[in-house]
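The block underneath contains the structure these notes are about, expressed in structure tokens.
Left out: one protein chain. Kept in place: all the others.
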Amino acid sequence: MADVTFTVDGKKLTAPAGTLLIEACRKAGIEIPAFCYYPGLSLQAACRMCVVRQEKVPKLQTACTTTVAEGQVFVTESPEIAQARKATLQLLLGNHPLDCPVCDAGGECELQDMTFKYGAGESLYAEAKQHRDEQQWSPAVFFDRPRCILCYRCVRMCGEGMDVWALGVQNRGVSSVIAPNGEDHLDCEECGMCIDVCPVGALTSGSYRYKTRPWEMNHVSTICTHCGDGCKVTLGVRQSHEGTDLVRGDNRDKSGINGDFLCAKGRFGFDFVNSEERLARPLVRNASGRLEPTTWENALRVAAAKLKEVRDSRGGDSIAVLGSNRTTNEENYLLQKLARTVLRTNNIDHVRTADYATFARSLAGQEHKAASLRDAGNAPAILLVGGNPTEEHPLLAWQLRSNVRLNKARLYVVNHRTIKLERQAKAVQGVPPNGYRDLTALLDRNEGDLAKAVMAEESLLLIFGQEYRGEQMEALVSWGLKRGNVRFAYLGDHSNSRGAADMGVLPDLLPGYVSVNAPGAFAEEYAGMPAAPGKTAPEFLEMAQSGQLGALVVVGENPAQRLGWAPDALRKTFLVVQDLFLTETALQADVVFPAASLYEKTGTITNTFGDVQLAKKAADRPGVRPDFEILVRLADAMGADVKALVPFGKRGMRADFGQSRGAQSGEADRHAVWLASHGLEPKLSPFDPLAVLDEIERLVPAYKLDRLNLFAGNDVPTEPAFVPVSALTQPRADLVNPAHDGLFTSGTLGRYSAYLREIEEHQAHQLAETAAD
Amino acid sequence: MTPRESETMSIFSPALAARFDALVEKYPVKRSALIPMMLYAQDEIGYLSDAVIAEIADRLGLTELDVRNVASYYSMLRFKPAGRFNIQVCTNISCMLRGAYDLFDRFQEELGVGHKGITPDGVFSLEEVECIGACCWAPAIQVNYDFHDELAADSVPGILQQYRERAAANGGR
Partner (left out) sequence: MPRLVSHPDEVKIVTRRFGQGAANIEKYLELGGYEAAKKCLTQGPDWIINEMKASNLRGRGGAGFPTGLKWSFVPKQSAKPKYVLVNGDESEPGTCKDHLIFLHDPHAVIEGTIIAGLAIGAKMGFIYLRGEYRYLLEIMEKAVADAYSKGFLGKGIFGSDTEFEVVTQTGAGAYEVGEESALMESLEGKRGVPRIKPPFPAVVGLYGGPTVINNAETIATVPHVIAMGGAAYAAVGSERNGGTRLFGLSGHVERPGVYELPMGYNLKKMIYEVGGGVRGGRKLKAVVPGGSSTPVLLPEEIENLGMDFDQVGKAGSMLGSGGVVVIDDQTCIVEFALRTISFYQHESCGWCIPCREGTDWLKKSLTRFHAGFGEAKDIDNIRYLAENMMGRTFCPLGDAAAMPTLGFVKKFRKEFEDHLNGKPCPFAKHVELAVV
């Protein structure tokens, strides 16, 4: 639409014709109050708070439904308007409980804020307020009816936004009430979006209610540690006698890739951090064969001495390293560098949830073909092949739904089962479970509604699931490349699976998918690196069973559970485990290091779309250390040259080894974003992951990051096309082992979230009830 | 959308089920049949039971929540049984001015129940209602759908007798 010029409060504004006045004003910095208006949801004009005066119009108009046109003149603040807003507030406050001192929303309440602004100080009424008892609708959602001001945000968010439609409005007039679909309980996806959008304390969160006051928390925006989408989550952190408590997860900061969205795991699944089962001290297996707590110095000494002994006596190739899908890029990078240059082995792998190596190989040399997760929210046409985003990639599902709903995007779904996103699809094509291979031929033959519609699209965002690996993926991508104007995205599990692969936690590929056989610059950088590719994770087990595996370092992974390794398989192997919990794997270890979770450290992670984001340290946990620090200390204890491993202290600066370790040192919590964004800040500590980020940027062409954006908290795309074509090898598609975590599961980590377990049990109970009906 | 379990499993009489089958075809959009269906179902079953809501939701491809949202909006629809004869006394202004409250009091007295009360034998229920569109013939009441107008408190025993006889004669409707 063409731009029009109109006047608001004496200022000339310009916006496309048809823009909602409330939006045009907000963009110009003029805030118009509203309860019911919520960007992206259907218009209500119900709360009447956004009334403004339009010239030549007799009644006050609602800014949320008025569209701007050339020459209009508006007044948004005047005694008349203030009175109208005040009168509305007086009506609401007539029955709204003034339990603000104990209300979860107190201090973060839009009704409080507006009352503060417009005043409605004295009550006009003598009648008693009507009290109703609070109801628990699910483990996640509590409803306090008298606090509800009926803005209908929750109803719309649940229906329009989430496509769950679990909330409704019942009765009428002053008896109107928000009602859940199970009459007295909710049967839903437990995303908690209704709680997020509630402007008052009517909907409160089971995980947070009555725990603290909002102003007693620090609010830290970081990246969720669960699925591969990488939502920004705002963690509410409170000081406690032993460091900090994480008390809340929500989406208060809407600047992330996820915009308004956050799922149950992101919102509620942070509580593993506070689990009583968290390891707090290093453990070393004693002479009698039992794990016993010890000091860091001792544990490091034991681990380093044994690793060094195995390396020096049996050779580096008798050592293996298993990395994590959740640790940061810097940690993954450091881990493989440590393996290759300190342990001198290429026996490094991780539990691969997707075949990212083939994805990178398929797109090598093809610039601007990889999609960002943001593209899912604005591409005009999307072909979704395989996968089940609603369960496994909730943000992607939200983006697709929103794109269809708000931008009239066309979604095409090809799947071997029925997935919920079909409800938004323009066409659906079923395939047999092993029939994805034939899809490109079907499309080329223009056979069926979906093929016809897809082939008629000018551009396409092609998103495919873990059903695609190896040759099959290469065939699909090459079909898309031939067709032209196609962008690609590939779906894998866990928060940093993509990063683990990108950072070369692989036996045959170095960071950036550079082949070990043709290491290029790495040959010089990684002094002492073995020349031949190493063994894969399943081969580690074989080595262990045959007694060839002298030592195994496992960082943030649980192969005993995830890969089904038998409890005694590692009997003859010296096992070092870094983890948050005493997992099935850690139980067999000789040395266990208590590690920090993603919420307790800083670093970058890469979502499955290749978008890099900065995870910021939110909490402190006594006794634990980031994997990065553990690795550096281990290398140091082994006598390695730490400066070669971590390029810290450049320009002649020196630093200690942690004597000054406080809450901040060793982390990237720099006050000067500008310095960081230009890579100019002094990396004083060997524990500063940003020192390694410098090296990643230098050596991995795909990670040429826009640092200013990264440090400002934005997602920054990578460019997988920058994989050197000369370095291509045939990846091992057979090693892919998807986790298929659903809305309430998250691998080993999820098992330690009491809250997610509770929700899962509630869901199972609901399901059983429904089945019994 | 799951298809309805079985066409023969309707909780409604064959005549009403057939009427519903026809009703959904009448409109450009199936959902338009919702309000008539709920009212007719209530006429037959007595109120909107969970089973009624479930079947109507099923017939129209709606969620039960959606059906309840709509049903609870309309004042004639109820989620609990009423008496066989639901006496609705209008007390709105035109009727009030002509003695509707005396009339309502008399009904309360004769029936021994108040607003929204049901007589122990289940024959009558009493309700004070808003304007029923008989203002010029006030005061007026409706017994189920039958209008009785230009009443006085003294008309009450006669009206009740009339319906008691009907209840005795044919067991109701």
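Labels A and B are assigned to the chains in the order they are written; within every chain, residues are numbered from 1.
We adopt the following convention: contacts are C-beta pairs under 8 Å (C-beta built on N, C-alpha and C of every residue); 3 or more make two chains touch, one makes a residue touch a chain.
Bear in mind the structure is a predicted one, so any value in this text is a computation, not a measurement.
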Chains in view that touch the one left out, judged over the entire complex: A, B
Residue, one of A:11, A:27, A:132 or A:172, that touches the chain absent here: A:172
Contacting the left-out chain in the complete assembly, out of A:91, A:481, A:518 or A:708: A:91
Residues belonging to chain B that touch the chain removed from view: 26-29, 31-36, 38-39, 60, 69-70, 73-77, 91-94, 96-98, 101, 104, 114-115, 128-138, 142, 145-147, 149-150
Residue ranges of chain A at the interface with the undisplayed chain: 43-48, 51, 58-60, 65, 83-84, 87-88, 91-92, 94-95, 124-127, 149-150, 169, 171-176
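Here, only the chains that are shown with their structure count from here on.
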Distance from chain B to chain A - Cα centre to Cα centre, in angstrom: 53
Interface residues, chain B side, partner chain A - complex: 63-66, 68-69, 72-73
For the chain A and chain B complex, residues of the former touching the latter: 165-172, 179-181, 183
